[in-house]
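Let me begin by presenting the structure, written as structure tokens, before commenting on it.
This view holds just a subset of the chains, kept in their places.
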């Protein structure tokens, strides 16, 4: 599940695809970003310059140390909120990819205290209960909503804890997993879970009350295993990258004349 | 309404179109699948290898026996949940096509116990009341949500009963009818019925209560007949396949010079 065997050019290419997928699927809009740990140097991470993910190219990918300083000090403008990435990589050696999601469906949950829990098989990997980080809690005197330094980034990383996702009040979410493809999968799953949970909360109200049936802890664990296997991540990655306009490497053509294999 | 007069290549081509239609209309996403019974061998069914339906090609279509073993044991990876298909074909000789829907609009109904009944003419063929299958009922000690063997598949087929659709808790639905095109029509109709019923339930709440007017049993029966006739299935199939990017076989050109026929 880690990308640690990749070369740097392979990693950069996959990171560009991830940017385009997240833009195309609506996980990010003009804002939001996705990074991965450097495949050869775990003390660095790869992240685009300040640009909307949906239009990022290989030329835009920069390197940062874990304090979020650009390795090339004379490089182009970088994201103000890159500290989200650096702080999570520092706190979580198991994490190799981080997404800062701007999915619109998430925000209403963060400003109403509605618990975010998985109710759908494909969303199992968001974890049993996704915490909400409110910058006001640790920084009551700050003016900003944004994670623009190590202090705010470390606070966010503490709320994330050992989990794979953390909601951010009035802002979005941060997703962190062991691989780039898993981070994309969890980011998309969290977005759809929010859409479905919104509807489920309202149907519950319309039916006179009761409780949404979330996935059980055992269902979460076992379904996450399937999602992170070849029938999950790889299938979704192929599909989403095709939708976003990428063409796969040419496969060796199977020497089969029949339409359906027997 | 059966496809039993088709040759295998025709069947495979239609199955690919069905895959693309369901992907394009949002009935399936990265996950979900659609199958048809082999047109010449009712003890087999045709289903894609493990691939997102929206990008399936003719090369991807595999054959399975009704125990869901691939006929070509050395073939590519197949869907873990292919047992949905095999078990329904075994239990239902009248069924010639099965869809495992991942339509997002369905899921909120499955986790709130909201009854799914048709309220719209185009959704009549979903049947008077669509049952909900919860894997926990028959398998309280299972960890998984997924239908990955004959036991879980047979349980699902029992809940489906004689109907054309069955909701799956936290997961989606299974649709089963006598033909590929009817399965596509019912799958799309179920998805839109869910969207409309969500809104109708909330409007009822906002208006201070009362009851959604569903289709009557007689309306369901008579409208389903029209939907499964040439003005229903064939028109919709042509439209959806054009939307999904397919071009029809060239028709014999009508020798008419006038714009409007008199």
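In order of appearance the chains are A and B, and numbering begins at 1 in each one.
Just so we're on the same page, a residue touches a chain if its C-beta (ideal position, glycine included) is under 8 Å from a C-beta of that chain, and two chains touch if they have at least 3 such contacts.
As the structure is a prediction and not an experimental result, all values here were calculated from the model.
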item: Given 2 placed chains, full-complex copy number; value: 4
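The working rule: only the chains that are shown with their structure count from here on.
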item: When chain A is superposed on chain B by its C-alpha atoms, the rotation angle in degrees, nearest 5; value: 90
item: Whole-Å gap separating chain A and chain B, where each centre is the average of the chain's CA atoms; value: 31
item: Interfacial residue positions of chain A with respect to chain B in the complex; value: 119-122, 124, 192, 195-197, 199-200, 202-207, 210, 212-216, 218-219, 221-223, 226, 230-231, 235-236, 238-240, 242-243, 254, 256, 259-262
item: Chain B - residues contacting chain A, complex; value: 8-9, 12-13, 29-31, 46, 50-52, 54-55, 58-59, 61-63, 71-72, 75, 77, 79-80, 102, 104-105, 107-109, 111-114, 136, 143-146, 169-171, 198, 201-202, 204-205
